[in-house]
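All protein chains but one are shown at their positions in the complex.
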Amino acid sequence: MSSSNASNERPAWVAHHFDTAGQQVSSAKLGMWLFLATEALMFSGLFLAYFLIRKLHPDMVLVASEELNKAYGGVNTVVLIFSSFTMALGVRAAQVGNQKSLERNLMITIACAFIFMGVKYIEYSAKIHHGLLPWNFFDMEKAAHHSAALASFEYTPMFFGIYFTMTGLHGLHVVIGIGVLTWILIRARRREFTPDNYVAVENVGLYWHIVDLVWIFLFPLLYLVK
Amino acid sequence: MIATFIPPDKLGTPPMSESPWALLPTASNHAAALDTLYVFITILCVISMILIIGAQLYFMVKYRKRSDNDRTNPITHNTKLEIGWSVIPSLFLIVIFVWGEVQFMDMSSPPANAIDVRITGQKWQWTVAYPQFPGGPSLSCPGNAADCEPTEKTPTLYVPLNEPVRLTMNSVDVIHSFYIPAFRVKKDVVPGRYSNLWFTAIEEGEFPVFCTEYCGDEHSSMLAKVIVLPKSEWAATVKKATELKLEEGETMAHYGERLYGINGCAACHTLDGETKVGPSFKGLYGRTEQLSDGSSLAADDNYIRESILEPNAKVVAGYSPQMPSFQGKLKDEQITALIEFIKAQK
Amino acid sequence: MSNQTHDSVEPSYLVAKKGLLSWLITVDHKRIGLMYLVATLFFFMVAGLLAILLRTELFTPGQDFMSAQTYNQVFTLHGAIMVFLFIIPSVPAAMGNFLLPLMLGARDVAFPKLNLLSFYIYCIAAVMLVLTLVMGSLDTGWTFYTPYSSTTGTAVIMATLGVFIAGFSSILTGLNFVVTVHKMRAPGVTWNRMPLMIWAIYATALIQVLATPILAITLMLLCIERVLSIGIFDPALGGDPVLFQHFFWFYSHPAVYIMVLPGFGIVSELITVHSRKHIFGYRAIALSSVAIAVISFLVWGHHMFVSGQSELAGVVFSFITFAVAVPTAIKVLSWVATLYGGSIRYTTPMWYAMIFLWTFTVGGLTGLYLSTLSTDVHLHDTYFVVAHFHYVMVGGTVIAFLGGLFHWFPKMFGRMYNERAGAISALLVFIGFNVTFGTQFFLGHQGMPRRYYAYLPEYEYLHQISTVGSWVLAAGLFLVLFTLLAGLKFGKHAPANPWGGVSLEWHTATPPIEHNFHHIPHVESGPYDFPEIDWDSAKH
Partner (left out) sequence: MSEYVFLNGKRVENPHESHHHISPVIVYVAVFAALLVLTGLTYAVSFANLGPGSLPVAMLVATMKASLVVAFFMHLAYEDRFYLFMFLTSLVLIALFFGFVLFDVNAAGALNDEQAVGVPRLEEGLKASETAPVAGEVEAPAPDAGH
């Protein structure tokens, strides 16, 4: 069911170098999908580093991953999936022009993002407290005191090196997501989006879903290693 | 610091082929096999060049602009021709690939009865050791002279004629690459894992060894020498080159000086007070040293002994912990000799 | 064709807006293209001078006028600046930005503001890379191999961040071009009616988008290795340095196709326009561009045959590398076939296209030695490799870039250059280039290793010839610069279509107006249907 704007005159928001609104929207979306492909390729480098560490030191990874708190990981996963859900509802609200529901969903998504970062903060401080950090900052006494099994492996800090890199880069993308979502919320408040011109909301939605997607793969690999 | 470049006459310059167009000396089994493939590819390339550039030049002359109202040929494509010039080169490519692949497989599977030699790459020095002749690293004087200054000696790989030799190589710091042009063999020497390389020398003589993986300031002077000897002389020469013990009547300090030259201490510790990578030995003995963790202690016998075996335990302030450990490389008697030598450096 | 009546009334994009600010915040793809052109040519000169320093130092075996450390820093910066600041952005960003919308009949690229942003990201990257000179320079080689790069004291982090940011500029440009080619084509410009320059830039943009993120993550891991040290590249901490080479070459081999594919695009245009002939095998050349782009992702292991990579992987990579040779051969043979039955005009661009065919064919054929497993064991990391990649990079991309510069100079600036000076520059570049790098093939097969500061005296004779050759090449390149600058100042006004090209960029004014076309052109015929071709002779 297509929107009814069948007239020929050119809406204001179509940029001068585009001939039709459809051309501008599809260009924006193709550009976003290409950007998402680059994001996926960048994170794939880190996932390969993880698989390499797992191949080089399989038993160390199993023991070291026990240190990660599965409950916090689980909460974070549900929070992110819920925020993905509300984001999708937000995009749908923009499509049908339901202004109130768009703003509400955006706010919930941003709230979930903050919760996610909060849980991340708790996890990181627990690790720092136990000295479970990459090589340069790894504290063998604290780690050994924390759990004897860890100290028996020679390359334990390697796991925490890749753990902090992956979750750190993902966390950075969540923070960028918060910034971009707030910007879209401001524009939504200014009623800039109409059922014909909502591609900005959709692109931010796509970005947020990719951030959630990366966590969906990251969570089982880091937390639920068996 | 200027690269301590080993002057060529000290290094048995290779009997290079007279003109740059001739091939290198074919001094190993791989070299002989490889050169035929090398020449085959060259012939293939020359013929293709002649065909392509010849056609180009012919067209350039024949179809140059005659007048303003020239009419040009409407041909836009010719499927048969295009398929032809895709399939024919592919056939040649497959031939080269298979030929190269067979040789490569032969190059990377050493025979079981090969003589085992251990090579260690370290920042800017090769160390050649023979498990059969335990002792010091195998070195030789320039021009194969009987005796010369310890610091002038070049690491040398003595190889018997017509006998397979397998090199098991490892690096202690960064990636190096052991390359003997005359034998057409090369393998990266990677820290943290062993890499191996084998050949059978088929021609006597001296050949240079290069390091071909960039490894820092003196990458270009990290050279060594391969000397191919008849099977009969090989064992005796190696035994003499690698033996490292206190001759009768030789003072411990002089023995220490020989060890100082052979084990590559000169690469980082100078004798004239100028700091290179590590502290200079001049006036070191007995001086109180300020350590990196703030404490300070006198540089006495056991500090030097400990620094040789676990160099990173007590590092002097201002120096980075780069020194490789000599644990298992130096016997106690040799460490005492080195300490005597350092004492003598006032 | 679209009517030309009131093109001449409107001012050209050069004079439409005045003042430095109008250039710095422009979103006009033509102005951004020129800004890229000036920046990349500047860095080409900087890195070129570093190259002359290198060659002059190698004149004698021992030390001439710089120490080993300085020499290592000079060759590293020569490599890094040439690769990341000149050859990757030069053709796609400088010429691609200028020509893509014009050849497609569009008014601008899909995301003009993003285009300007990627130029400024490029400027930040350039500043950071040049800043490393001040902060202890860089001596790891442009390949940043660990564990040397993670342990050396030089400014590796500043350099890797600079290259990391240059990667973003490359991704955004590639993304912009892919969307433009898909969504902004003028009516009638179907996939088979696009000029081959567009096919080449489209294939390059695809590689830029899909390969550069891996470089981003590799360099980020290197920075983290130096600061926090994860240890996957450091053997002492449980990792393996060969992994870095896998990560690095997975980007860097597609990157060498980012460098050379645009050169192919330019040559296709030059040869057709100047020999007044339809391209021979349009579909074959277009598809081989995409085929090269695809295969380029499968062959990175041929840089690591002797690096401790397993022999089985070496065999697989060697076989696929041979597969890349076929589409490249098809291209070269199709270009030579295009000359058949033509009416060849020997203008400067055509001279450059002709010497391209020689230098690139030599570069391509010497690649056979390096993709064959056993000969690569002998030739890896020797001057043979240096000669091979210079024949493909300088002999391929740079000579095509110079040809393209002379070809579209009238369209960009509305002035003509001095034809005689251009031809002499082509001759000088040809002689200097072949003398410099031709001798290096023999140096390499004699076993002279790469990146050597001091060498055995046997190699001195060839090194001296090569050094003299490099001076001739430098003279030729400076002559190119003076010819173009003189053309800019004193050149007479160029006619609207000096070469008689029929692709869309020649249908608008010279230099083009601000938004390219008054009325969006309707294209009915292909980009190579020259008036001189007598189609009816094909009937009987």
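Note that the chains take the letters A, B and C in the order they are written out, and that residue 1 is the start of every chain.
Here is the rule we go by: contacts are C-beta pairs under 8 Å (C-beta built on N, C-alpha and C of every residue); 3 or more make two chains touch, one makes a residue touch a chain.
As the structure is a computational prediction, the values presented were derived from the model and not from experiment.
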item: Residue among B:Asn196, B:Ser292, B:Gln322 or B:Thr336 touching the omitted chain; value: B:Asn196
item: Candidate in contact with the missing chain, chosen from A:Ala15, A:Leu56, A:Ala149 or A:Val180; value: A:Leu56
item: Residue of A:Ile122, A:Met140 or A:Ile216 touching the missing chain in the full complex; value: A:Ile216
item: Option from C:Arg31, C:His78 or C:Arg185 whose C-beta touches the chain left out; value: C:Arg185
item: Sites on subunit A contacted by the missing partner chain, in the whole complex; value: 1-11, 14, 19-23, 25-26, 29-30, 33-34, 36-37, 40-41, 44, 47-48, 51-52, 55-57, 70, 74, 77-78, 81-82, 84-85, 87-89, 92, 95-96, 152-154, 196, 202, 205-206, 209, 212-213, 216-217, 219-221, 224-226
item: Absent-chain interface as seen on subunit C, which is shown; value: 182, 185, 187-190, 210, 214, 235-236, 238, 240, 242-243, 246-247, 250, 297-298, 301, 308-313, 316, 520, 522
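Rule of thumb we're sticking to: only the chains that are shown with their structure count from here on.
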item: Separation of subunit A from subunit C, taking each centre as the mean of its C-alpha atoms, in whole Å; value: 36
item: Intercentroid distance (Cα basis), subunit B paired with subunit A, Å; value: 48
item: Residues of subunit C whose C-beta touches two or more other chains; value: 239-240
item: Complex contact set, residues of subunit A against subunit C; value: 16-19, 23, 26-27, 30-31, 34-35, 37-39, 41-46, 48-49, 52-53, 56-57, 133-137, 154-155, 157-158, 161-162, 164-165, 169
item: Complex contact set, residues of subunit C against subunit A; value: 106-108, 110-112, 114, 171, 175-176, 178-179, 182-184, 209-210, 212-214, 216-218, 220-221, 224, 227-232, 237-240, 243, 247, 515, 520
item: Contact footprint of subunit C on subunit B as seen in their complex; value: 1-3, 5, 8, 11, 13-14, 16-17, 20-21, 23-24, 30, 33-34, 37-38, 41, 44-45, 48-49, 52-53, 55-56, 59-60, 63-66, 70-78, 81-82, 85-86, 89-90, 93-94, 96-97, 99-101, 103-105, 107-108, 173-175, 177, 179, 181-182, 184-188, 190-193, 195, 208, 210-221, 320
